[in-house]
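Worksheet: the structure to be examined is printed underneath.
Missing here is one protein chain; the remaining ones are kept as they sit in the complex.
Our next item is chain A:
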Amino acid sequence: MPSSLKARTSGTTELLYESFLSRWLVIAVGLVRAYLARGSYHGLYYSIEKPLKYFQTGALLEILHCAVGIVPSSVVLTGFQVMSRVFLTWAVTHSVREVQSEDSVLLFVVAWTVTEIIRYSFYTFSLLNHLPYLIKWARYTFFFVLYPMGVAGELLTIYAALPYVQKTGLYSITLPNNYNFSFDYHTFLILVMISYIPLFPQLYFHMIRQRKKVLGHVEEYSKVE
């Protein structure tokens, strides 16, 4: 990306990231407050439902950022991650009311929230050239727990949605019809779950490799002030 364009957009990007960061902080704060108010973690989804939907969908912009070059991540990986999150948010959790009170929803919401807070802090501080080592370390270490946690939450939620989808025929088209086409959402969800098997290890090991690259040269980097 030409450096002139980078210079012009970096101010805007920082603002963008700070806004993304604050939104996820809003979700985190919302979660904590609701938990304290209710005394239990059931049904916490409802307290952050709207912000979650809007912020996760807003993350579609992330793909654009990668494509244009503001963010150094790969378009394919980021696109894939954002799409899977948008899918979980709208096509599973929002669409199947019965799973909204499941604990698995909370599991992936917490995982996403913590991940995104760390990630956006990382980007914001990087752009400001004031990256505390702690944030860099956190970004490349917390994923060890957060990734499996998020994946477990996502898979359990999809699994919980299956019987309701089958019963109501949600998003499904049956034969006969004039376009001679059919689609079974229930089978589709099962295929999505199976696709995690080849895909999740790839993403996980990609992060591990990134970690070696970034944190491996600890001796060369001093804490950036």
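Operating definition for what follows: contacts are C-beta pairs under 8 Å (C-beta built on N, C-alpha and C of every residue); 3 or more make two chains touch, one makes a residue touch a chain; residues count from 1.
Heads up, the rule we're going with is that contacts and distances are computed from a predicted model.
Q: Which of the following is the UniProt-recorded protein name of the chain this complex doesn't show: "Very-long-chain enoyl-CoA reductase", "Cdc23 domain-containing protein", "NADPH:adrenodoxin oxidoreductase, mitochondrial" or "Thioredoxin-like protein"?
A: Options "Very-long-chain enoyl-CoA reductase", "Cdc23 domain-containing protein", "NADPH:adrenodoxin oxidoreductase, mitochondrial" or "Thioredoxin-like protein" narrow down to "Very-long-chain enoyl-CoA reductase" for the missing chain.
Q: Which one, A:176, A:198 or A:216, makes contact with the chain that was left out?
A: A:176
Q: Kindly note down the residues of chain A that lie in touch with the hidden chain.
A: Answer for chain A: residues 175-182 touch the chain left out.
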